[in-house]
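Would you mind keeping the following structure in view while I ask a few things?
Shown here: the complex without one of its protein chains, the others still in place.
As written, the chain order gives the labels A and B, with residue 1 at the start of each chain.
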Amino acid sequence: MTVYDPSDSVVTATLDEQPATRRAGAFRRLLRTPLGLASLVALAVVVLLGLLEPILSTHDPLFASLEHINAPVGTPGWPLGGDQYGRDIWARVLTSINVSLVSALIGAGVGISVGTVFGLIAGYVGKRTDAVASWVFNLLMTFPALVLVMVLYPVVGSAYQGMMLIFGVFLAPGIFRLVRNLVEGVRNELYVDAAKVSGLSNLRILSRHVFYVVRGPVIISAAFLSSAAIGVQAGLAFLGFGSTQTPSFGSMTSDAFQSIYTQPVQLVWPALFLAVLNGGLILLGNAYRDVLAGPQSTRTKKRSLHEATVVGSATPRTAPSRSAGGLLSVRNLRVQYPAPEGGMKTVVDGLSLDVQPGEIVGLVGESGSGKTQTAFSVLGLLPKEAHITADVMTLAGDSLLGKKPAALRALRGGTISYVPQEPMANLDPSFTIGSQLMEGLVKGMSRKEAKEAILALLDRVGIPDPERTFRSYPHQISGGMAQRVLIAGAVVSRPKLLIADEPTTALDVTVQAEILDLLRELQRELGMGVLLVTHNFGVVADLCDRVVVMKQGELVEEGSVRDIFHRPSRPYTRELVGAILDEQTVRSDRPADNASRKDDLR
Amino acid sequence: MTSFILRRLGSGLVLIVLVTAITFFLTFGAGIPVAQNILGPTASADQIATLNAQLGIDRPILEQYASWVLGVFRGDLGTSYFTSEPVAQALASRLPVTLSIVLVACVITLAVSVLLGVASAARGGWLDSLLQGIATISYVFPAIVLGIVMVYVFAIVLEWVPAIGFVPLQESFGGWFASIVLPAVLLSIGGVASLAAQIRGSMIDELNRDYVRSLRSRGLSERSILLKHALRNAASPGLTTFSLLFITMFGASLFVEKIFALPGFGTYGFTSTIQGDLPAMLGVSLFSVAMVVVVNLAVDLANGWLNPKVRVS
Partner (left out) sequence: MTALLEVEDLRLTYPGRGFRRRSAEILKGISLSISPGETLGLVGESGSGKTTLGRAVLGLAAPTGGAIRFEGRDITHASPRDRRALARDIQVVFQDPYTSLNPALQIADILAEPLIAQGTNPIEARRTALTLLDRVGMPSNSAERYPREFSGGQRQRVAIARALALRPKLIVCDEPVSALDLTTQARVMDLFIELQRETGVAYLFITHDLSVVRHISHRVAVMYRGELVETGDTAVVTSTPSHSYTRDLLLAAPTPDPDRQRERREARRELRAAQAARTAP
């Protein structure tokens, strides 16, 4: 259950502030991108040339004039010169454009239709149809191209249209897989379930909900397939498959190759047009894909390799003399991210808090409060894009401001450690539990010592068979056990400060109780200070000594746990505490009273 | 794991049988006048009939197929209609050429892609631009054009390497390398473009995962996270892409062989197709499919081994 996503700290504007923005259609947005516009224009020019071939062409492309063998560019009537047989290169180019376009239409057309139709069916109808269809298309995909050509040639002969038709079928598996996966994904969405419960027929669900998701990627694939078809046809013609009567860029390239020693310039023309066609189609596809993906496309994905460092504030609000003391001291923490529209978005604004040694501090707030961002700032685990400033951030007397990543790394897993929210997602699926836990430790102990320490700790956190779990992979243990493992990993180095981010939110309530007990015991044994991020006031009541309440990045109130529960002073805190469903109220009205009243909603 | 392997082998076998059968029956059905092609247009009906009987083409189709299949088990792939050279022998002499190119191309592709993909995921900046640049070159300029340009620049103008011809490895390493380096590089350009981008994407996905943050919280070094954990998890889709690349390269070697005039496997398949040289065609298709099956199986095994859920069960 992903209730609180740490990276989603967007503060949703109220309805009054945001005007109803109508998102421009995808095509219009495509035209606004330089790449999209450029490739569309280039392609349009080429297509136009092909369409106007009857008018623009100066000679029949097969007409050979002995006087014009290897004629240079600019010869009157032969604008691009003549090839080694004396044929008009310009005329051949124009005809070749049409050959390529037809190839693209047939090849991509067949591929898309076959792939989409079967993909829709296989994805939506059922497991058995899916299994059969997938098997067939897998077979098609592994058919080696060379053999394909060998097999086709006797059947299809030299007509390139026939070749492209069959090649189209062999291009279909990629589309099939794409569409099928998309459809399968959508089929499992809750809004499709809701549509079924609303009584929509399968056909309506397909056309309304499924097709919309499929449309964009299929259009993108059409661009790529077209380019592939053009490339295949050119390649085959280059080799000599296909009729010598049909000029194409492939055969022109082959001709140019034969005169490469004497007339290298003749290669330019087919190369140029193939470049525009191929490049244009693929760049167009990429541009459209970027447009559909929106502001978070793969190219600009957050790169979390380098962590942000905390720097001292430019204008500190806290007088440096005010003694911080304690285990953790934070004064005037501000965390900002560059906003997609420009400017900075502030997710934590001026937060101050303290954690004393051996104290459990609860950091509470609703979504968008910035509590998780605060916790990660202390750990130094926010992505590089984050701008973090603070007047003071000291851990056990050591200032964290301006520390180099290497120094911060040395602290992590030693002085300060972390227990995450979703146990299974926080274990590397490819390594055994034991090897993952050992890795952080082996600096300072021998392998044997480290292993013994870990096994002892696994036992301490309540894992029934530590040896077995040590050797197991994450997928072999349950969520509750995984959380115990992560807790073990966090405390093995006897940290001074433990930061726990919603450690029980993803767990069942009975397991939660046990984990809370465990955390309490460990905290007492090791004398750790704990910063516990949570939205659950029951957990706060169970574990915390003091509470810090945040709202939209700011500190609202802080105090002892009893003060916050019984005597909240700020209105927001009162609202929050008031919203807790207490255990006294029980539904009192009777169903019979309701059933007899039926309101007319319309 | 063993049932996994057996199932894969089984479907691979089905594929081989299917493809060779399809090749056989389609070619036969096309009715290529083999004898006429060999003897020329002036051949008499008698001569054609005699040649047909000699080659065994006049037998019923199923009998021909059966005898070919039996031959395969004996290691005898028949004799070319045109050159009278045993197909198996022809393949044995052609394969080293193609395999040289393809294997070297694979090595280049793998090395460059992993380096570029990982580095670009980790650091971005100019590495991203480099990757984009390679990708753009590979799809704007089709391989045939690039190949010809390469021949022109490196062989004709600069004369660093020979334009045509193959030198076997046994003869001279330098000669062999010079004869295959250009074709191998040509093949690998397209491969690097797609594999590097794919690795980069997978690595970025992995680095954004929760477990990476947890590992960092335990103080692991960035190198360990990048090369030991993230790469390991990102490897699986990369392997699948790589296997597809290998198969594509093997097919694309046909073009490369034409440009660089190398007597390889692809050229053999091409010529035999045009001529209707059935035994040769069958030999080529058998080998191609068998190789696809083997490569797919190897990748499936590697993926299975990498995935603990499969490995442990």
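Simple rule for what comes next: contacts are C-beta pairs under 8 Å (C-beta built on N, C-alpha and C of every residue); 3 or more make two chains touch, one makes a residue touch a chain.
Quick caveat: nothing in here was measured; it's all calculated off a predicted structure.
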Task: Among the chains presented, those that the missing one touches - done: A
Open item on the list: Please identify which residue in A:Leu101, A:Leu457 or A:Leu516 touches the non-displayed chain.
Closed with: A:Leu516
Task: Residues of chain A in contact with the chain not shown - done: 1, 3, 12, 15, 18, 20-21, 23, 189-191, 193-201, 204, 208-209, 212-213, 366-367, 508-510, 512-513, 516-517, 535-542, 561-562, 565, 575-583, 585-587, 589-599, 601-602
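Convention: only the chains that are shown with their structure count from here on.
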Open item on the list: Distance between chain A and chain B based on Cα centroids, please, to the nearest Å.
Closed with: 32
Task: Contact footprint of chain A on chain B as seen in their complex - done: 15, 18-19, 22-23, 26-27, 29-30, 32, 121-124, 128, 136, 139-145, 148-149, 151-152, 156, 201, 204, 207-222, 224, 226, 229, 232-233, 247-248, 250-252, 254-255, 258-259, 266, 269-270, 272-274, 276, 281, 284-285, 288-289, 291-293, 296, 306-309, 312
Open item on the list: Can you tell me which positions in chain A touch chain B when the two form their complex?
Closed with: 139, 142-147, 149-151, 153-155, 227, 231, 234-235, 238-240, 250, 253, 256-257, 260-261, 264, 267, 270-271, 274-275, 278-279, 282-283, 298-299, 301-305, 307, 379, 381, 409-414, 417-418, 420, 422, 425-431, 436, 439-440, 443, 473, 475-476, 486, 489-490
